[in-house]
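A single protein chain has been omitted from the complex, and every remaining protein chain is retained in its original position.
Showing chain A:
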Amino acid sequence: MNRLIRVFLAVVIASALLLFAINRLNKAEGFAGDNTLTIYNWGDYIDDELIDRFEEETGIKIIYETFDSNEAMLTKIQQGGTTYDIAVPSEYMIDKMREEDLLIPLDHSKIPNLKNIDERFMDLPFDPANKYSVPYFWGTVGIVYNTKMLNDIEITSWNDLWNPALKNEILLVDGAREVMGMGLNSLNYSLNDTNEAHLKEAKEKLDSLTPNIKAIVGDEIKILIANEEAAVGVVWSGDAADMMWENENLDYVVPSEGSNLWFDNMVIPKTAKNVDAAHQFINFMLDPEVSAQNTEWVSYSTPNKAALEFMPEEMVEDERFYPSPELTEKLEVYENLGKKNLAMYNDFFLQFKMHRK
C-alpha cells in the first residue's frame, strides 16, 4: 500500500511539473498576452513569414490553428469554447454559417484594401455585397494527368475519362460533391442539380467508370499521383499545382464541360474576441505585395487583382490556374443545397463506392 501511494504521488508530481513547464513555454511564446489574434485556417494555407511580419508590424500576437474540413470547422465554432477571431470557410459553408448566425458583419471602412479584389470575385451569391466575407483564394476542380504515362492519350473533358485505355489508372478524391459533380457535369447537368432522376443517372454513369478507377482516396492523392501510382487524378487545382511542383510530367486541365469554381474566404466568426485585430489582419492579407508573396507560397489562385503585378508572369499567365473568362463562365459555384439534398448526394456517392468492378 505504501508503495502504491508513493507511485501515485510520483505521478502527481510529475504531472504538476509538466503542467508548469507547458505554462512557462506558452508564456515565453506570448500566449498569455492580451493583444492576441486567433486564426483558424486550413493546413498549409499561409506563408508563415507573413505571420511573423504581421506580428512585427502590429505587435499583435497570432495564435494559429488548422482544420482539414469545412464540417469539422463548423462543428468547433458551433459548439463554442473556442475564441477564433478569423476562420477561412469555403463558400457553401459561409451560406450555412450565415443562416445559423455564426458570423459578425465586416466593417468595410476598416478594410481599405478591399478595393484590390477583382470585381469578378466580389458580391457573389453566397454573400451578397461581401457583408461577411472576403475572398482568400479560389480555384477549380479538374483533372491532373501524367503525360509520360499516358503517351498520346489526350484529356480535355470529363468524358475523356471513360476511355477504356485508362483502365485502372484513375484516382478520385473522396468527396461526394466533387465526384457526383463530375458525373453530373459529364452529362451536362448542373453541379447543383437536386433532381433525383438526374443524380441517379449520374450515379449510373459513374458506375460504368469503375473499371478505370483505381481508388478513391483523401489527401494521400497528392503523394500517390506524384509517385506515379496512377496516371490520372480528379483533384482541386491547388493540390494539382503542388503535385506538378513535385513531378514535372504532370499537367492539369479544367474539363471543357464545366466544373466547380470554389472560393475560400476570410470571415470573423461569432466566437471572435478581438474584432479590431481581425479587421487589421484581413486588411493586411489583402495588401498586394503580401497577397502576392502568400500566393507564390500557397500556389492556389489569388482573387487579388493588384497582387498579380507582383507575381512572376508565368504564374499569372498560366491558363490552367487563371482560366480565361470564357472558361470561367462555364464553372459553377457550389450552392448550399440544404441537409436533405446533401444527404441524397451522399447516399448516391455511397452506392457508387459500393459498386464493385
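One rule holds for everything that comes next: a residue touches a chain if its C-beta (ideal position, glycine included) is under 8 Å from a C-beta of that chain, and two chains touch if they have at least 3 such contacts; residues count from 1.
Please note the rule applied: contacts and distances are computed from a predicted model.
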Omitted chain, identified by the protein name its UniProt record gives, among "NADH-quinone oxidoreductase subunit D", "ABC transporter permease", "Crp/Fnr family transcriptional regulator" or "Carbon-monoxide dehydrogenase large subunit": "ABC transporter permease"
Sole contact to the chain not displayed, among A:118, A:201 or A:229: A:229
Selected residue (touches chain absent from view) among A:26, A:168, A:188 or A:208: A:168
Option touching the unshown chain, where A:176, A:199 or A:232 are the choices: A:176
Omitted-chain contact residue, chosen from A:217, A:311 or A:331: A:217
For chain A, the residues touching the chain missing from this view: 69, 71-72, 168, 171, 174, 176, 214-218, 220, 223-224, 227-229, 339-340, 342-343, 346-347, 350-351, 353-354, 356
